[in-house]
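Here it is, the structure in full.
What you see is the complex with one protein chain gone and the rest in place.
Entry: chain A
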Amino acid sequence: MKEVLSGNEAFARGAYEHGVKVVSSYPGTPSTEITEHVAQYEQIYSEWATNEKVALETVIGASLAGRRAMTCMKHVGLNVAADPLMTVSYTGVNGGLVIVVADDPNMFSSQNEQDSRHYARLAKVPMLEPADSQEAKDFIGIALEMSEKYCTPVLVRSCTRISHSKSVVTLKARNTPPTFEPENDIKKWVMVPANARVRHKIVENRLEKLADCADTGRLTINPVEFRSEEIGIICAGVTYHYVKEAMPEASILKLEMVYPICFEKIKRFCERVKKLYVVEELDRFIENELKAAGIEIQPLNRSVCGELSVDEVRKLFGKSVKEPAFDPKQLPARPPNMCPGCSHRGMFYAIAKLKLFAAGDIGCYTLGLLPPLSAINSTVCMGASIPMAHGMDKATDGALARKSVAVIGDSTFFHTGINGLLNSVYNAGTSTVIILDNSITGMTGHQPNPGTGCTIKGAPTQKINFPKLLEAMGVKNIRTVNPFDPDECIKVLKEETAREELSVIVTDKPCIFADRSVIKPPFYVDVKNCSGCTICTRLGCPAILWNKEDKRAFIDESLCTGCELCVKVCRFDAIHQRG
């Protein structure tokens, strides 16, 4: 049967068809939907882990126990999982182990543009790269077989244009998965130096065998499409389709295993073409590997920033591209925004009002940087807010801690924020930390986390109680505030930033998508009372609009969720509730 599947749906289907037993992941765009779709298959145990390191360690355990396992993450997530990755390369696997990593060329929703292929070389593990959804599904199977045959974890690289594009896939039934007895082999699984020195040699030997297996055609990967003798192009992933459409006359070698590189096959390909080019997205990874092996590559004036496309490839080879029908216009933007009824907005309003420096973090609340709130002053990576505030505190002997806060969401706190807070407690920090607890992982599409109270499959589970957790961690000053009451937020912020001790403020209202019961009848502006002071429009709520003609605010009642934040800031009793 054929279906049109996204790359992410196809990766999930691949895990199902090829007998994966355990999937543990942390959500991150563009990889999130893989695990969400895996969760729909009852034959696979799946979970949201608290972070990517925990997820990878969990599936390493599943592999040791003799079952096929997979973890999925975005490129920056692999940084978090890098520690176990480097060593599971040495231990090898028992059941097949696949790590799907989704890069984000052009950074549609990411804080950097890193090229994950470097991790394959760094960890000395093979990396496969599919070019469409059918291959996304098939390559999970190839990766699992490769993993078991060569005793190695296998990286499968996706990118936004694979994960979030759709193409036709032929579906098959689930295979009977191979299972293995759990391994109890300390020379393999206990990486003390004496054992690791032995394993390192095995890893180097494995890389040679892997390159050789692709070269001699024992794996049906790295196909050659021979056309012109003039131009030969080596490419990989979605770039293959760009190249094929832009350069239909060229001969193509499609590298489906991007690491280790199979040089023999490439050398034979070079001998058949006059000019050899490498077309690849992001870094010059394949090109540099080939150059280091003494293969002559024709230069291309290609940027290492952003995405490729059919047109970009045409331009690289001096071909013309079509003219657009009209010129770009200056248009009113439709920027991302915190939703109407968002429980973060009131606290950001208070932070902006007090002109506090806010060390921010990764999540919906990063949008607090946008005007009119403009309340976030730094964002680096998951969990960075609390240690950065701690560093600012120590660097200024507490002076900056009196004028700043760290802001972090519940999911990010569980991910890596908790480590930073422990550090601040232990090292007698005096900063003020705000946990914006909305009981869900908002930015990636509302996945549950340990503060939600249910698992990925919706089963009820232990819900973490923030005040109790913080108390157990040794935090002495813990305040819980209602983020829809800006006056209370301002008062508590003033008190806690003035305090020369560490304090944690927890906001405890759910995301409107986590708990729809919080939605109340909408509000409207009584124009008789409205003075046109604009204090409500400065909340940046998408439901509050401005009538240019009579210079008064009005509310789009179809968007309003009745959160009451605007009522609390209005000083003229101009906002009332319907019903």
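In the analysis below, a contact is a pair of C-beta atoms (placed from the backbone, for glycine too) under 8 Å apart; a residue touches a chain by one contact, two chains touch by 3 or more; residues count from 1.
Criterion: contacts and distances are computed from a predicted model.
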Absent chain [UniProt protein name; select from "2-hydroxyacyl-CoA dehydratase", "Gluconate 2-dehydrogenase subunit 3 family protein", "ABC transporter substrate-binding protein" or "Indolepyruvate oxidoreductase subunit beta"]: "Indolepyruvate oxidoreductase subunit beta"
Candidate in contact with the missing chain, chosen from A:N337, A:S374, A:T455 or A:N482: A:N337
Which of A:T179, A:S228 or A:S309 contacts the chain that the document leaves out: A:S309
Residue of A:E181, A:E249 or A:E323 touching the missing chain in the full complex: A:E323
Hidden partner interface residues of chain A, rising order: 2-4, 29-30, 108-109, 132, 160-161, 164-168, 238, 241-242, 244-245, 309-311, 314, 321-329, 331-339, 367, 443, 537, 542, 545-548, 556
